[in-house]
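Every protein chain of the complex appears in place save one, which is left out.
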Amino acid sequence: MNVIIDLCVVPMGVGVSVSEYVALCQREIERAGLVHEMHAYGTNIEGEWDEVMAVVKRCHEVVHEAGAPRITTTMKLGTRVDREQSLADKVSSVSRKLAP
Amino acid sequence: MNVIIDLCVVPMGVGVSVSEYVALCQREIERAGLVHEMHAYGTNIEGEWDEVMAVVKRCHEVVHEAGAPRITTTMKLGTRVDREQSLADKVSSVSRKLAP
Amino acid sequence: MNVIIDLCVVPMGVGVSVSEYVALCQREIERAGLVHEMHAYGTNIEGEWDEVMAVVKRCHEVVHEAGAPRITTTMKLGTRVDREQSLADKVSSVSRKLAP
Partner (left out) sequence: MNVIIDLCVVPMGVGVSVSEYVALCQREIERAGLVHEMHAYGTNIEGEWDEVMAVVKRCHEVVHEAGAPRITTTMKLGTRVDREQSLADKVSSVSRKLAP
């Protein structure tokens, strides 16, 4: 089962700036070799369910190891069995409807 | 690593009423024997990371098997390494501050 | 337009314990006189769109005033025009399907 997620990891108890911790997550996502795209309020990742979820767990592990005592993550997860759909498909599907 | 999640599974393409599909998820959560509590906009589940995530995957599987071609799920995930915290602790911690 | 929301306000830059700030939000919700119910990972609120959104804004204001330099909130919002639905309806609708 393929899944597209939107992942937003928020470390707590480490002060107001968290980009250093978010960067650690980005490295794990890259290391996993999954298709992904960062945006201003999270990162979209696409892949096989177990591989994607392994990366999410790894993100929590590295952020805790880096010193964050607490993490609250927000995640959206999309699956479909009617047809395949990629990150790029989702955007272009809306863009086509917006074209004049 | 323990995790507390808030899970909201939304089947798409099955009409406007989705409680039947949400009930299928509830059964999977109960079957897994994890501490959980349903509220009006999701279900909180507490347990070991891998066990909790296995239930989330199982929810997507049963909802697809029941006929939903597409699912979009929203999830919050909380972990902490400074101390243990249960579902009940989280509520009582706020309630104590609200007591007159 | 009526709306049911699930609101989870996360203050950042104030240390690992945030229940004191969550309690400030709860007081604003109570003050507004809206139907609500706290759970372990947020609070469900039901009411007229503008009244509910005014409370969400008020929550951000009081949490900033109390000293939090940054807030990240997660919110689900449900509206329907086919029929009225309350917080209690949503839970009982699933519970009926779970009854033996």
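Observations
Just so it is clear, A, B and C label the chains in written order, and each chain counts residues from 1 on its own.
FYI, a contact is a pair of C-beta atoms (placed from the backbone, for glycine too) under 8 Å apart; a residue touches a chain by one contact, two chains touch by 3 or more.
The structure displayed is predicted, hence computed values, not measured ones.
In the complete complex, the hidden chain is touched by one of C:Arg31, C:Lys57 or C:Arg96, namely C:Lys57.
Summarising the interface, subunit B meets the missing chain with residues 10, 12-13, 15-16, 18, 69-70, 72, 74.
Within the entire complex, the positions of subunit A that touch the omitted partner chain are 4-6, 8, 16-17, 19-20, 22-23, 26-27, 37-42, 44, 74, 76, 78, 80, 82, 87-88, 90-91, 93-98.
Although one chain is not displayed, subunit C still touches it through residues 1, 3, 13, 49-50, 53, 56-57, 60-61, 64, 69-82.
In this section, only the chains that are shown with their structure count from here on.
Remark: subunit B and subunit C have CA centroids separated by 17 Å (rounded to whole angstrom).
One inter-chain figure worth recording: subunit A and subunit C are separated by 25 Å, centre to centre, where each centre is the mean of the chain's CA atoms. Within subunit B, the positions touching two or more other chains are listed as 74, 76, 78, 80, 82.
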